[in-house]
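Got a structure for you, written out below as structure tokens; questions coming shortly.
With one protein chain removed, the remaining protein chains of the complex are shown where they sit.
As written, the chains take the letters A, B and C, and residue 1 is the first residue of each chain.
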Amino acid sequence: MSIMATPSEMMTIAAARLLTDEDVCFVGIGAPSAACNLARLTHAPKITLIYESGTLSTRPSVLPLSIGDGELCDTALTTVSVPEMFRYWLQGGRITIGFLGGAQIDRFANLNTTVVGPYDAPKVRLPGGGGAPEIAIHCREIFITMAMGSRAFVETLPFITSFGHGTGKGDRAALGLTSRGPTKVITDLCVLEPDPETAELTVVSLHPGVTRDQVQAGCGWRLRFATELAETPAATATELSVLRDLHLRTRQAHGVAA
Amino acid sequence: MSIMATPSEMMTIAAARLLTDEDVCFVGIGAPSAACNLARLTHAPKITLIYESGTLSTRPSVLPLSIGDGELCDTALTTVSVPEMFRYWLQGGRITIGFLGGAQIDRFANLNTTVVGPYDAPKVRLPGGGGAPEIAIHCREIFITMAMGSRAFVETLPFITSFGHGTGKGDRAALGLTSRGPTKVITDLCVLEPDPETAELTVVSLHPGVTRDQVQAGCGWRLRFATELAETPAATATELSVLRDLHLRTRQAHGVAA
Amino acid sequence: MAEFLSLSAGIEAVLSDGCSVAMEGFTHLIPHAAGHEAIRQGRRRLTLIRMTPDLVYDQMIGMGLAEKLVFSWGGNPGVGSLHRFRDAVENGWPHPLEIEEHSHAAMANAYEAGAANLPFAVFRGYKGVDLPKVNKRIASVTCPYTGEVLATVPALRPDAAIIHALKADREGNVLLEGIVGVQKEAVLAARRSLVTVEEIVDDFGPRNANAVILPSWTVTAIAHVPGGAYPSYAQGYYKRANDFYIAWDAISRDRDSFRAWIKANVLEKGPDAFAQYAQTRREAA
Partner (left out) sequence: MAEFLSLSAGIEAVLSDGCSVAMEGFTHLIPHAAGHEAIRQGRRRLTLIRMTPDLVYDQMIGMGLAEKLVFSWGGNPGVGSLHRFRDAVENGWPHPLEIEEHSHAAMANAYEAGAANLPFAVFRGYKGVDLPKVNKRIASVTCPYTGEVLATVPALRPDAAIIHALKADREGNVLLEGIVGVQKEAVLAARRSLVTVEEIVDDFGPRNANAVILPSWTVTAIAHVPGGAYPSYAQGYYKRANDFYIAWDAISRDRDSFRAWIKANVLEKGPDAFAQYAQTRREAA
């Protein structure tokens, strides 16, 4: 009689499990923030969380509304200026895991958060890259969290906001990058990894109860599945209760759904 | 029955008089520090003093032993890092008056604090430039304080550590510099200024009781004197007592002559 | 030395039609009151510069103050789109908006270079992405030692910087704490600056030796505007009014409801409105 995680919770929990005490994470708002703090409150109490607003080693008790939330600063070891954050900490190569998401992703884990349609005459103007272009190249590796959907997982990006694996294996190295780039894409239905030979995203694990067809239906390109396709272990009672408590505290603190 | 200032005191007092409430001074240890603080304690109480160790708007009650003296930090508005000091504050163009001195000076107010003899086989290895090369170009103008002597005021410098007026008028502009460079050289015997036509240092004012011959004897090149040579007004009783009190407090605080 | 002015006099002192202005705040201490005053004064043809343009820039863009936007992330943080910004870019309403788009790293470095009086900034960035194809201001230099090619951006040197800070003392020195963003760099990079503050105090009192302070002689004008960052937050004074950020999504989605809101809450109000907003938030906190 296990409690079932929602797809969104499963995404957060699957991401959290990938993190360790040794990681220094560059955290974005939303699912990455929930995943990092869930890891911190469960199996990785010593994980280091950094938000791009300048807060180093922060330990929020509730999830922040934005990267500028006072909670991040109040619970941080210290807070540095934004130029210092981008120079000494991100470009400085001090981050092990950078989290990214986006409006759109392609099969090589390149992301678009800039524009749908032509840049000069956009159909939808998205917020833009923010920290993503440099997060994508300076962190040792990148975890992407995104809910699946055929408008999000697309065959061709109209705009590359942040670089994943370009057009395939070797493209990162050709640009002189030594970081690993996206190594995991954690979705609400499954986990994907770049194929070791081609760098194309490949489904390696299906969340409990999810079928191959469901996953393919949420993706605009013909998906590859790993030969040995795993099932993501179900959320444990502890994972779920800690995550739900975190969300509850957050709602109570902010007076809104977080 | 006026009290007489020593030559060294007269140098400090003559330098102090040039400073105003509106100045933002980049202060070195020694005579500049004494002059700037004398000005602050007399006619220019609102003068802003900055030491290259990072202390902004500092108000020491005693003179510092070194630019890293705790007194400077304790009485500063705030203290910034050394990279910030050189980037935002000095190179940022926020300093009106930079003080320099040196082991040697030439007739165009170029300075040497690096080496006597060949650089690779020095006769005397001096401390080096420190902040001087960039102080000389970034401050709106430069005041030089140096005791005269024919080994200090020399015909030809073995090494140019910081740039004054090069080989004459126009050299600064030719390097793309918009700052004025050395506008005053305040010595223990006289005050010199670059000639408006040639930029050659010219004696404009003799300290009380000093003769042209004495000044020439302390200079290794044939000195020019202004047509209308002035006499530096004698030290006032107030100037002398404030300066001597400052030195006394300093000796008492540090247990040494300052 | 910084001059103490009213908010309206302060905005008049630093903003004029056609100038470039950086109203900075990295999701903290956002100068909302100053933005409203700029709207009331009807400034036009501004180049708005900010890493994270949000509600106040959305309002200024929607009211037609901006000719150009220099930015790296334009959204309603934690909520979604900026509808006035989108309407300007997608539909040219109320008039077309030129955009110069960067990454955060580029903008942060560009402010830093401006504060340091350098003509450009060098950083490792923009690898493999499309932004350099649409922004001709992104260039490169080659390292003279290693041969590595690095990205460059021109330094930001705005005509004016406007920020909200926590405290000023009677001499006009300004104290910031918490998430300090790029505000110090923006002020040092700008030709003139206005700082609105929560409080004016006789003396900052005992403080950390390395506190983030802008000396009086780096600031043009200071205006005492309690609550001036509302609905964003001011560390130690009040929290973000998140309900307003959420409400803004609906208000701003429609051109008429947007204009009605501006009329009632900006044009027909004055700087004093902010003191009251802050008071409400403080009580709620």
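Throughout what follows, contacts are C-beta pairs under 8 Å (C-beta built on N, C-alpha and C of every residue); 3 or more make two chains touch, one makes a residue touch a chain.
Predicted model, so just to flag it, every value in this text is computed and none were measured.
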*asked:* Can you list the shown chains that the omitted chain is in contact with?
replied: A, B, C
*Residue of B:I137, B:V185, B:V203 or B:L223 touching the missing chain in the full complex*: B:I137
_Contact set of chain B toward the excluded chain (per top definition)_ = 29, 52-55, 65-70, 72-73, 79, 81-83, 85-87, 90-91, 110, 114, 119-120, 122-125, 127-134, 137-138, 159-163, 166, 171-172, 175-177, 254-256
*asked:* Considering the whole complex, not just the chains shown, which residues of chain A touch the missing one?
replied: 24, 48, 56-57, 73-74, 76-80, 87-88, 91-94, 138
*Interface with the undisplayed chain - residues on chain C*: 116-120, 122-124, 137, 139-146, 148, 150, 152, 154, 177-178, 180, 207-212, 235
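As a convention for this text, only the chains that are shown with their structure count from here on.
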_Roughly how far is chain A from chain C, centre to centre by C-alpha average, rounded to an integer in Å?_
28
*asked:* How many angstrom lie between the centres of chain A and chain B, each centre taken as the mean Cα position?
replied: 57
*Tell me, which residues of chain B touch at least two other chains?*
none
*asked:* At least two partner chains per residue is the criterion; list those residues in chain C.
replied: 112, 185, 212
